[in-house]
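All protein chains but one are shown at their positions in the complex.
So that you can tell them apart, the chains are marked A and B in the order they are listed, and the count of residues begins at 1 in each.
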Amino acid sequence: MKLKIGKRALAAGSAALLGAGLLAGCGGSSSGTTTAAGSTTAGTTTAGAATTAASGSSGEKVTVTFWDENAGDQRTEYYQKLIENFEKENPNIHIEYLGLSSSDALSKYQTAITAGETPDVGGVNNAWFATLQSMGHLVSLDDMLSGSSINSEMDQNYLSVIKNEAKDGKIYMMPTSANFICLWTNDSLFEKAGLQAPKTWDEFFADADKLTDTSNGVYGYTIRGGASSPAILIDFIYSYLGRTDVFDENGKCTINSPEAVDFVTKYFGLYGKDTPESDITAGYKEISANFDSGVSAMLTHNLGSYSSHVTAFGGTTGFTCNPLPTASNGKYINNGSAITGLAMFDTCQHKEEAWKWIEYMCSHEGNSFWNQSIGQLPTNTKAYDDSWIQDFQNIQTAINTVKQSNCESYNIPMYLPEYGTINQTYIEPAIQSVMSGDMTAQEMLDEWAEKLTEAYNDYKS
Amino acid sequence: MNPKVKHGISRTFFYIALLLFLIFIIIPIYWCIVTSFKHSAEITSSVVTYWPKQFTVENYINAWLQSGFEIYFRNSLFISVIGVVFIVVISVLSGYALARFKFKGKNVYMLILLCTQFIPGAMLLTPMFLIFKNLGLLNNLFGIVLVDVTFHVPFNAIMMRGFISGIDYTIEEAAQIDGCSRLQAVCKVLLPILKPGIATVAAYSFISCWNEFLFTFMFISKQNLLTLPVGLKNMVGEYTINYGQLAAGAIIAVIPTLILFSFVQKNLVGGLSAGAVKG
Partner (left out) sequence: MRKAGTGVSMSRAAARRRAIPYVLIIPSLIFIFAFLAYPLGTIFYYSTQNYIMSKPDARAFVGLQNFVKMFSDKIFLRSLGTSAKWVLAEVISQLFLGMTLALLLDTKFKGRGLYRCIVFFPWAVSGVLTSMLWSLIYNQNIGLLNSILMDLGIITKKVAWLGNSKTVFTATVIAEIWRGIPFFAITFLAALQSIPSDLHEACVVDGGNLMQEIFYIKIPMLKDTIILTTLLRTVWEFNNVDLILTLTGGGPSYRTTTLTMYMTNTTITNGDFGYGSTLAVAAFIILLLFAIIYLKLSGFGKEQES
């Protein structure tokens, strides 16, 4: 009965809504059409990056088109605030924002590049920066940077990561934000077990086991077996090995060294025993849900999941961000390449204005606001001293860890054009085969090493 | 056996079957609605609640207020309404040719229609992008209408062929003997009987246009020209998925389609055509 009433009410309500929608749709659609058509002519010219209409008709106002590679309702809002501020400071520039959903952003860029319809400035994720860069339509920003006041303020480590990823050693993307791979822990589950966050890998394995209480549906860890599992695994392997060279002096990949095989065997030994069985196909949203629902006591991810934990735990307490365990040789190996930034495309006709926007996002003001909003690491060193840094336990952990003298970044082979393909086409399914016991860790790592070595030698030649 | 008892038994089976279908279909719908009224924390809790512990309409408000949702709604409506008109008219023409005529190349034509469906749209994206760029149809809602028409006419034309050939040609013939021209016979006699078919094709094409994501995402690079599916996808961030808001947004988005269908389904009433034959 209740359902029936609900249905009827819903129907009535929706009918009213549609009536209004139709009216608005009809009244608006005629005007909508004209504006659509009107703005289309203007739009095609701007999107064609010729911006002649903008600069020609009004004389001075220049439009810079800008794509956000990971749109979400909150991020769009933050960008809108930044744009507002920027436009106030630069009244002759208009930033035209377009949000792209993260899962499809790369393909939109690829199509746009092929057709010469790229924006002036685009947000780029380092995970696919090399793919984009190798297509050869990004503008090198070195000269503009060297003439800018932000040159001395930028974190040099992040810049060198970007330089390393281009064959000519130039800067094709200005880092605006950096991430940090961390081990999130559930405080109350650790307290109940009388444990502290693991400092070494041995502790990590022991804790995962101790925290597991299958009768209550609690697991020590949640392992990523689905989308992007190789990205996490390679971080773990080099972090465990305590070494930074993915390729040795002979150009051979080190990922299948005997220690790595031992580690991976042990690591996937956790699956099903100390992790939920569903982890074999779990991507980010599933492992994150495991942690947020209290099913898993530990989760490996980056700073980015902070806000989802805050929502789930109902506040900023109850969970902690920890660095990954330290290797037995005392080194802390960090993935220094988890960067997002802004790139300029060669279709850009107003390089000066476009650079101003990029510069603003890297400036103390813009960079600090942006990273405070999205909860990631600033790339402008001046922002490190800002007070908001103290408010975020996760950011503080990240900065403190990176500052440690034993912290080194390993040379993640993201610069290889085939890196993504190898991981996705071969290694991701192979990891699942290891998890289900159809393949040994040795076999999987051998395959990985062989593919990476081949790609590396290809790249070098 | 007493026919009345027999009838009773078959009625019982009938209702049991209806009920089973209803359960299978309605549980996910129910879950979608319940999720849309929950807070995020409750959705990802390991204690599953069948009814929201804390009932909230926040998700609906946020979804609607999300930048541009109203504009997206209007753009989607524009594209879908125009798209449906085009698709239905062209499909009726093609369907009629296929159902009522024997002509050279008919089988080839049929295969051409089918061939358009063999390659997923994602594979055709880049060359299509170039065509639309050269025609100046990027960043244009009408360009999206053209894409929708291109992809959905073949399917709907084939469906329409099925509906038209299901109707006896003698009806039209009778009208022509009575002095109607062929066109008059089609308009006055065939189209009224074809109403269920037209209604179905209209519903199909509306859904296809309304939910089209890929080409709008690719061909539109202006925030104020985006459509609902693109806006909904933006609720799924890289690290944040707002399930509640997504469910709420999708429910708002499905309302026009459901209202349209509630009118359409009235045309799906048995016995109509029989009456038409006699008359």
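Assume a residue touches a chain if its C-beta (ideal position, glycine included) is under 8 Å from a C-beta of that chain, and two chains touch if they have at least 3 such contacts.
Model, not experiment: these values are computed from the prediction.
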Out of B:Lys53, B:Lys106 or B:Lys188, which is the one that touches the chain we can't see? B:Lys106
Consider the whole complex, including the chain that is not shown, and state which of B:Thr44, B:Asn59, B:Asn75 or B:Asn139 touches that chain. B:Thr44
Contacts of chain B with the missing chain: which residues? 10, 14, 17-18, 21-22, 24-29, 31-32, 35, 43-46, 48, 89-91, 93-94, 96-98, 100-103, 106, 109, 111-120, 122-124, 126-128, 131, 146-147, 149-150, 153-155, 157-159, 161-163, 165-167, 173, 176-177, 193, 196-197, 199-200, 203, 207, 210-211, 213, 228-229, 232-233, 236, 241, 243, 246-247, 250, 253-254, 257-258, 261-262, 265-266, 268-275, 277
Touching the hidden chain in the full complex, which residues of chain A are there? Just list them. 7, 106-107, 110, 114, 130-131, 134-136, 217, 225-227, 276-283, 285-286, 289-290, 293, 295, 417-418, 420-421, 424-425, 428-430, 432-433, 435-436, 438
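In the analysis below, only the chains that are shown with their structure count from here on.
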Any idea how many Å lie between the Cα centroids of chain A and chain B? 36
Within the complex, which stretch of chain B touches chain A? 40-41, 44-46, 62, 66-67, 73-75, 77-78, 81, 122, 125-126, 129-130, 133, 136, 138-142, 217-218, 221-225, 230, 233-242, 245, 255-256, 258-259, 262
Chain A - residues contacting chain B, complex: 11, 14-15, 17-18, 21-22, 24-25, 28-29, 32-33, 36-37, 39-40, 43-44, 47, 65, 67, 70-77, 80, 96-104, 107-108, 110-112, 114-115, 117, 119, 217, 284-285, 288-289, 292-295, 301-302, 304-305, 307-308, 311-314
